[in-house]
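For this view, one protein chain was removed and the others were kept in their places.
Up next, chain A:
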Amino acid sequence: MKRIFSISILAVLSCNFLQAQNKQILYDFNEIPQSLMVNPGVESDFKWYTGIPMISGISGYAGSNGVSVNDIFAEDGLDINDKVRNRMVYGMGRRDEFSVNVQLEILNIGFRSGNPNLFYSGGAYLEFDNITYWPRDYAQLIFDGNADQLNRRFNLGDLKTRGSLVAVYHLGVNKKVDNSLTIGARGKLYSGIVDYNSTRNSGYLVNTEGQNNILNTTLNADLQLRTSGFGQLDEASDNGTTGNTLIKRALFGGDLGLGVDLGFSYRLNEQTVFTASVLDLGFIYHSGDTQNYSLNGIASSEGIQINVLRELSNLNRDYWQDLVDEIEELVPFEENNSAYLTFRPTKVNASLRYDFGAPKGSAEDCDCTTDPSGGNSPRIAYRNSVGGHLFLINRPRGPQAAITGFYMRRLGNILAVKATYTADKFSYTNLGFGLNLQAGPINLYAIADNLLSYRNMAASNYASFQLGLNIISWDRK
């Protein structure tokens, strides 16, 4: 118990050191092949590329908008009990969250077809995703109990969490329709390894004045936890075959699902581009190794009640056990193995970019250059870009948004850098920086987020990094 609690607290708080599902720096950074993963309709000009397996794309995200490690563990002379009580138990609301997302690319390749306007890409990656909202009333009940809180309803709906570990296999196509429009789509096959979710909870616990006894305690519960994959992993852990089981479930031996990414880039004029994408529009069907738990019903109790006149002939019965049985019957805790469906956390991106400045890699006497990707209708590539980006993600308590302003600079054909400012529920001071280095056929990118937080990382509510290594064709299409 102590260990589980310790791990939970530390895991939740240490989330602050990682980074997010919002890949605002990577988005529309079309020098990086992985930008196709956040918009399959990005304007790409690669002839081919291949990511270095396992290191072509590593990204992680975690955020906590309500509390940071520093808030609780800073060596500030304050009593940790006061800090937890004031900053978490009574300082956080039910919309505050702890979320984590980690992606590890296993394989990512792309190549241009015989038709130079078509570019195909595909690969596989592992994704772990979790979001847990702060269970405010549960926390207050656990810290202070229900004593002296007559008529206070502890909201059992405060429990909202979901998470999954999924292997994703994808195949995408990117098509340049004309000089203005590029569209793309990516089909995804999900192979669910583990999943847990408890998002449709409601009910309350309350003490009211009793009719006969002093207090009446009412439990009105509609709670559900659905899990998949843990049974096989438990068994594998006992047998020492965890690795094999993970691989088997990652290779379509677990839960299966389908999804799609869609996106486009549209040039409003020579220098202005509007892009948008929707990612992970899909579902996973969980079956085979599901274990679901529920607590559903309403029970009120004023304790053991004995009305001697009414029960004169039955006073020897076991009142305590009858009370326990009655409550368990009214609010049964049940388990089942029913299959269930989950929808992926769908993301939406949109950006508006304005290109300007001196030409990129051209001696032409203008502030522009012709991009060789244009084929018969060459596009113009500028050295500088500035714009805005909007990100939305579907969450159990409704969509969350982030808005970003960015500036991008291309330094020759070797280096491109991008700086961003992002505002979202985690931070209003999120400055990010991305760097893409093209050394011959080798492409290296590195992205870091919420840079100001590095002044005191423990106090950060959000930070991120992405790294990757690719081999890209010398010549473009």
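Simple rule for what comes next: a contact is a pair of C-beta atoms (placed from the backbone, for glycine too) under 8 Å apart; a residue touches a chain by one contact, two chains touch by 3 or more; residues count from 1.
To be clear about the criterion, contacts and distances are computed from a predicted model.
Colleague: For the chain that is missing from this picture, which UniProt protein name fits: "Lipoprotein", "Protein-methionine-sulfoxide reductase heme-binding subunit MsrQ", "Lipoyl domain-containing protein" or "Sugar ABC transporter permease"?
Modeller: "Lipoprotein"
Colleague: Of A:114, A:145 or A:240, which one is in contact with the hidden chain?
Modeller: Residue touching the absent chain, from the options given: A:145.
Colleague: Of the residues A:84, A:100, A:250 or A:402, I need the one that contacts the missing chain.
Modeller: From the options A:84, A:100, A:250 or A:402, the contact with the absent chain belongs to A:84.
Colleague: Thinking of the whole complex, not just what is shown, which of A:237, A:413 or A:456 touches the missing chain?
Modeller: Counting the whole complex, the residue in contact with the absent chain is A:456.
Colleague: List every residue of chain A that touches the chain not included in the displayed model.
Modeller: 2, 5-6, 9-10, 55, 69-70, 72-75, 79-81, 84, 141-148, 207, 210, 212-217, 301-309, 312, 315-316, 318-321, 435, 437, 439, 442, 444, 446, 448, 454-459, 465, 467, 469
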